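The structure appears right after this line, and notes come after that.
The complex appears here without one of its protein chains, the remainder shown in place.
For chain A:
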Amino acid sequence: MTQERTHTLPGGRMRRGALLLWRGAAAHPRTYVLAVLTSALFGGMTVAVSQVLGAVTDRVVVPAISGDIEAGASLWLAGLVVLAVAVALALGVAGRRIFAGIGYADIGADHRHGVTRQYLRLPMSWHRRHPTGQLLANASSDVEAATGVFNPLPFALGVVVMILVATVALLRTDVWLALTALAVLPLAVLANLVYQRRMSPVATRAQQLRAEVADVAHESFDAALLVKSLGTADAEEARFASVATDLRDANVRVGQVRAVFDPVIELLPSAGTLAVLLVGAARLSTGAVQTGDVVAAAYLLTLMAVPVRAFGWVLGELPRALVGHDRIARVLDARAEQVPGTVELPRRSRGLRVQVRGVDVVVHDASGPHRLLRGVDLDLPAGRVVALVGPTGSGKTTLAGLLCRLQDPSAGRVELDGTDLVHVRPTDLTGQVALVSQSTFVFEDTVRANVTLADDGEPGAPDDEAVWEALRLAQVDEVVRALPGGLEAMLGERGANLSGGQRQRLAIARAVVRRPRLLILDDATSAVDPQVERRILAGLRQRDQDGPTVLMVAYRMSSVVLADQVVHLDGGRVVDRGTHAELLARDPGYRELATAYEADSARRAGR
């Protein structure tokens, strides 16, 4: 079996650039064949315009004005020929631009499909290593950077055809005239290349500074309240003005480079035209060419002034495209560290039995490895409620995430009903284990879809009755009933805004509607009233005969006392486990946590 092709482009700069263009175009052969054909039509017809004008000059215009009646008779025919060429040329231009646009959009869509597929496939550990902003940029600005080069590509290919046709046409007329006219082309192409080479770093710098200006603005406005509260608006203005000034200078630098090259590139064809006049007149006097030939050569140069710039555009975009493509490739080539399991986890009526054995979790970042959990053993008997208690940063969330395989342990294992978690089929896992995390993610969708996480009419999706039941269990049904539209009400930034506690209860409804056999509540009720929390847990036990196994990460003693058993975690280790009363009696660290407020009151009272 051959190894799967990676998206990273190998080789030197030229090869990588060529590969990028080839792979993009090859993925859409039909579009690019049409783009190249129409662009070739455009190239050919551009030369045809000059040739026709030359011929018309010799056969019609000059003789007619000199008094040749016969030549005057073919005048209308000449007009029609020019018109026909104009129509063909316009069709070529339209086709070239339309197919270039289709290719650009298609290749961009390819990248986006690929990148987002990876986002959904790669494990949480990968997500945690990559900042949100970077991942969103991978799918937006990086894709635009990687595909921008495909806009001028068909144009440039058409110009190649144009130059070939022009060379043949001119050589057939006269070698000297041809050499004079064509001498400008390499110069113009060269000037464009030098231009792009000079411009590329300057433009990149301006682009970077634009991003920096945006970063500073974003951060500063996010911090608006803090800036006010500490009275640092002057310092923020200075910080922003400094990047804004850098951007100004970079933009002026862009202008300076353009000021040097624009006139050169624009005037080269004009200079060529003058040279053609000079040489053409000389050749005319020897009778080697006719007036029309000179006109045709001069006109061709005028017409080619813009097209020869196309090479510069492609080559100018290429470095940016390679950078964008490399960023995308890093996402596309990332390998999943998690292999999905294949073993069925039979669905039984009682809750899942969970055993955690000797689990270590080590994560690596720029500053080296960090051990988040060490040698953790944990037992959740079926149908029991276990509370996980510990100070900030003790590893509670990491441990909670292991039980639904958001992450795999670096050592040790997690078993559900005796089956190693890494072997369990993903569908069984998500069907029987539900996690409600600290922060609730609300989709920009209806209440119903936010609970079912399914499309309307999707097979297997809970019906409205089940949704209402889940909302009732999560004690949030009254809130939803009060929303305009009920289950149809839109949530999210553009919809109704729920309070923190309401969002948490919605997330619980999202979990319980699936009738999980293991429910993990990771500080998921911090904003919910304790009485409500108690009713939620009681409701769960009432509905499913034995009730699901529940692991709750909690700070509040009111939550902890609802648990059958308490596990005390500190510094990534299990310090002790037992009932609340037992731990209170024998575990000083737990006592400090559990009685912090009480002790504080006592200290105060005794003062």
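Just so we're on the same page, a residue touches a chain if its C-beta (ideal position, glycine included) is under 8 Å from a C-beta of that chain, and two chains touch if they have at least 3 such contacts; residues count from 1.
What we mean here is this: contacts and distances are computed from a predicted model.
Chemist: Assuming one chain is omitted from the figure, identify its UniProt name from "NADH-quinone oxidoreductase subunit M", "ABC transporter ATP-binding protein", "Cell division protein FtsX" or "Menaquinol-cytochrome c reductase cytochrome b subunit".
Modeler: Record says "ABC transporter ATP-binding protein".
Chemist: Decide which residue listed in A:L190, A:A233, A:A538 or A:A585 touches the omitted chain of the complex.
Modeler: A:A233
Chemist: Out of A:T6, A:S140 or A:Q208, which is the one that touches the chain we can't see?
Modeler: Within the whole complex, the residue contacting the unshown chain is A:S140.
Chemist: For the chain that's not shown, point to the residue among A:V149, A:A178, A:A298 or A:L399 touching it.
Modeler: The one listed residue touching the chain not shown is A:A298.
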